[in-house]
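What follows is a single structure, written as structure tokens, with notes after it.
One chain of protein is taken out of this complex; the other chains stay put.
== chain A ==
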Amino acid sequence: MTGDPRAAVEALAACEAVHLVGVRHHSPALAAAMPSLLEAAAPEVLAIELPAEARGWLHWLTEPDAIAPLALAFDGPRGLAFYPFADFSPELAALRWARSARVPVACIDLPLADAGSSESEAREAQPRWRRALAARARAEEFDGDETWDRLVEAPAPGSTPEAVRRAALAHGWAGREAVGEIDGHTLRREAWMRACLAALGGRRAVAVVGAFHAPVLSGAGSDPFAAGDLRGWAPLDWEDPVGDDDRAGCLVPYTFAQLDSRSGYPAGIRDPEWQQAVVEADGDPAAIRSAATRMVTRVVRELRRGGHPAGPAEAAETVRVALDLAALRGLAAPSRREILEAVSSVLGQGALSGRSRALAGALETVLVGARAGRVATGTPRSPLRETLQAELRAARLPAEGRHAVSLAPLREPDLTKHVLLRRLEVGGIAYGERESVARTRGAEAVLERWQVAWTAATDASIELSAVKGLTAEQLATTSLLTRPLDDVDAHARLLADAADCGLPDVAAHALDAARALPATCGFGDAVRLGVLLDDVARARLPGATLLADDLRARAGELEGEFTSAALRELQGIRGSDDEADAVALGSFVAMAGHLELGLEHALREVLEDGSPLMQGGAAGLVGALGARVASWLDLPEHRVLRRRLVGLLLVAGWELDSSPAMVALVERVAEIDDEEFVRVLPSLRGGFEVLGAARRRALLTELGHRYGQSAGALVLPPEETLAVVAHDRSARERLAALGLGPAQGAVAPVVGTAVAEGASSEGVRVYPVPERWRLILAQERESLSPAGERLGNCLDGLYGRPETDALDGSGRGAGDGPAALGVREWAAEIEAVFGQAALQEILGEAAAAGRGEVLELLDPARVRPSVDLLTTALLLAGSLSEARLARLRPLVRRLVAQLAEQLAVRLRPALTGLASARPTRRAVGPLDLAATIRRNLRHVVLLDGRPQVVPAAPVFRQPQAKASDWHLIVVVDVSGSMSSSVVFSALTAAVLTGVPQLDVTFLAFNTQVMDLTGHVDDPLSLLLEVSIGGGTDIAGAMHVARSRVRVPSRTLCVLVSDFEEYAAVGELLGEVDAMHAAGVHLMGCAALDDSGDGAYNVGVAQQLAGVGMRVAAVTPLDLARWVGRVIRGEH
């Protein structure tokens, strides 16, 4: 039949043996045409492409009080078979007609219970037909739904039912010709259908079948089925009583939301509400046109409700474009595509703004609809409960009572149990509960424990799940496919669940859905998903072993994309001081090994201008940087060194053999002299605190190896130590006698009172290398020299006593000194041991660590104002009682005053001359000649025979000082990690309040929004009001900010945040877009501090830039300059 398509379709349409109606499962055109088609054909029997199992349900399906949409579900050897029916399903229309006309119905599709298989048929594919379809429909190739919509549905209004039937048959014929291989199951179904049709004998039959199958049902074939094989095909006579015998499957009410193909439920169609409108129009173009008008109007109303300007004028224009497009394309009425094109063209306003998201939401509300079906009274209930109990029994899990189950899920038979339990869990069946799961990357889950119990809750949850399927696998599949995916967490959970439940379809869906994520996700998320994908690819999740290799390979490929995304986001975390980011950096580099080049570049950038923490991390990852790491010890800033160390240790680990940077560090510690060592000791100890006590002990042991002593030998018994020291001493004396200095790293005399002696004798170290490491690592303090112990005690005051085992005598022995030190004594001690310079450092550190009392020690008059110190003080302010706060207040007041003054000095130049010329008729400035001529064109007189312009009203330029009234809205994120930005925001806002033209509103938000405008001229009280912490709801804050806008074009809005939006990003984009559309000047500050580098989500920032908010990490000076530029009108 590959000859002339016209002739082939003609032959199909005219087929004598059986009258063929080729359909698509949802097709308003054919559903509308169906009664007339059947009326005209006047069949004696209606053959319909439904499996034999459906026979018992036809009555319930067509009951007059049943309201579509309804769905028939069966369980077969091939999984869930799902047949949703709506008013626009041609099959339902045909069945309803048959019932009313009392025409018997034969279900001619292969029974679902059939487990037989047939050979697939290899044929020569004729892709030209597919291309022809695609070209005529102007659709993508392989998009069968779209070609059907264009070639069958769109031209249907105004056509005869017969023309619609032929269009459908032609589409089916061409689609079939284009396919190369037809799978065995399809062939087997078609053979069965042919056999059934043949068995109908000479009765005049109409076959309502998929258009794809129609071409092969007309003739006879070499069929594997004899009439005797056929089961359940016998036509149902409507007069027969409704039998209750072994009815499989179930009939459930359905909704339009589930019917929409984007909902994830199977066998749906796009935009059911629109399809319903078309079928109700019953093929009348005028009715469809008015339905289109109705729908467009509703879309416009929805859009307006979302806060976007759109009115009747736009609605009218949209309808006009839709109707004219239909006319241009030769259609009698607009189809779905014309409406969508018109809507996006007139209402969309460009593809990328927040408005188009709002539009998509409005379209969804209107075109998907909310219609819900209802089954007829008396319809039998779902057999899901029995099925699930059978599944539990098969997996040897208890179906009653409460039990605890231990599983080793990586191997059979426990793998089956694990997967079943997970599927039930995911499918929403209250049965098993998993106890805490401890899994780390790279380590496989070996054992897990479940509490399982079949309770009343289980039965209730089964009732609610009937619509999702008939087996645990189907339940899980449907639940997962219909899960909303609004944030990265949801994606990660979906992927993990799909893989762990061993559901290939869902896993494929999850992978597809995650494809879009690399464009927007932040660094941490990209790394997390990358690691998860790696787990799936390597089947570290138990259920993932059930996934096919190619699916796992796809997960591996997608991992690569997340790696690239993480690489992009690296610049966003450059300025981060969050240890989680440093750890993520480490796992990222482990997974991104193949990107060596871009990675190296990115890491070097971090190393150049990252925060100390990230620099440390990067240094651990870039090779050959030993010298640089060692040189950090020589730099003056203590805090920087400490954070760098933390980064280095977190990322590169502490093992000497795997981290060259550590080796360099160890060497440098051995080289520096005592004074230098004491200077850096607080930072070193602080840095190494990040390792737990056990790891520090292990490191000390390893260092022991390095310095030529056996493990544990750094702790020698006293008598041996004495011997060693005596030996060393005599050796040194001999060396000295020979005129040679003591060798480097020699063990110095550290016993008893030898300290003073050692310190005084030139070149000999008070703190030899092993002692240095004991101090740095805060281990083996019982072996410290008295001088060392004094240092250690001071630092213990800061970092706390290392946990000592109470059974250990030495630990008990060391329990006297430091904890008893009062704050004042402690401070004096620090000053004595480390010097005045380190005092502030250590006290600040202690304050940050929660020792508020030390702040009271600081003398407001003497202290050097720094934002760090202020931040520390403010962090404490929340936790102090009012009495103690009162003591703190002078300090904070002074800090704030000094910092604000410093800032104001720098900002003022950027804000001066906030004035521009505006035309005026008062003679205050230079003459505006062009404006003068224009203004006076009416005053033209004839002078000396020539017309002359008389400047009766000269126009001047007036400097615009103080004439304007600008409104600055500062919106500050006070969720964790933003503390120094908050301080700078408050100070900057205070300085800007002093500018006469500016009216400042100050909003602080985490998940709530606080209006602190009343405090804005007093940064001290403002800062004391703010408590830092909590999550982030930027969209909510921007919503409040939008409500404060008075004159949009004279409003500046500054958002200070890390842009890690907790809620959906779309809403934030919508808010920002709306403000921008109104004309507000927007600036996003990724961080506001003196260094101008911050940690933020680059993906979200880029999207915000797309809707008109410039985002960058800026300094207060930059911000002031921007404010100045905008007000001066220079931007």
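Assume contacts are C-beta pairs under 8 Å (C-beta built on N, C-alpha and C of every residue); 3 or more make two chains touch, one makes a residue touch a chain; residues count from 1.
Following the convention adopted for this analysis, contacts and distances are computed from a predicted model.
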item: Which of "Phenylalanine--tRNA ligase beta subunit", "Sugar ABC transporter ATP-binding protein", "MoxR-like ATPase" or "Pyruvate formate-lyase-activating enzyme" matches, in UniProt, the chain that is not displayed; value: "MoxR-like ATPase"
item: Contact residue for the chain not shown (choose from A:Ala68, A:Leu567, A:Ala630 or A:Val725); value: A:Leu567
item: Candidates A:Ala360, A:Ala1078 or A:Ala1112 - the one touching the absent chain; value: A:Ala1078
item: Among A:Ala122, A:Ala737 or A:Leu937, the residue in touch with the chain that has been omitted; value: A:Leu937
item: Residue among A:Glu463, A:Glu557 or A:Glu608 that touches the chain left out of view; value: A:Glu557
item: Listed residues A:Glu10, A:Glu280, A:Glu341 or A:Asp487, member touching the removed chain; value: A:Glu341
item: Interface residues of chain A (partner: the chain not displayed); value: 138, 309-310, 313-314, 317, 320-321, 324-325, 328-329, 341-342, 344-346, 348-353, 518, 557, 560-561, 563-564, 567-568, 594-598, 601-602, 933-934, 937-938, 940, 946-949, 1073, 1076-1079, 1106-1108
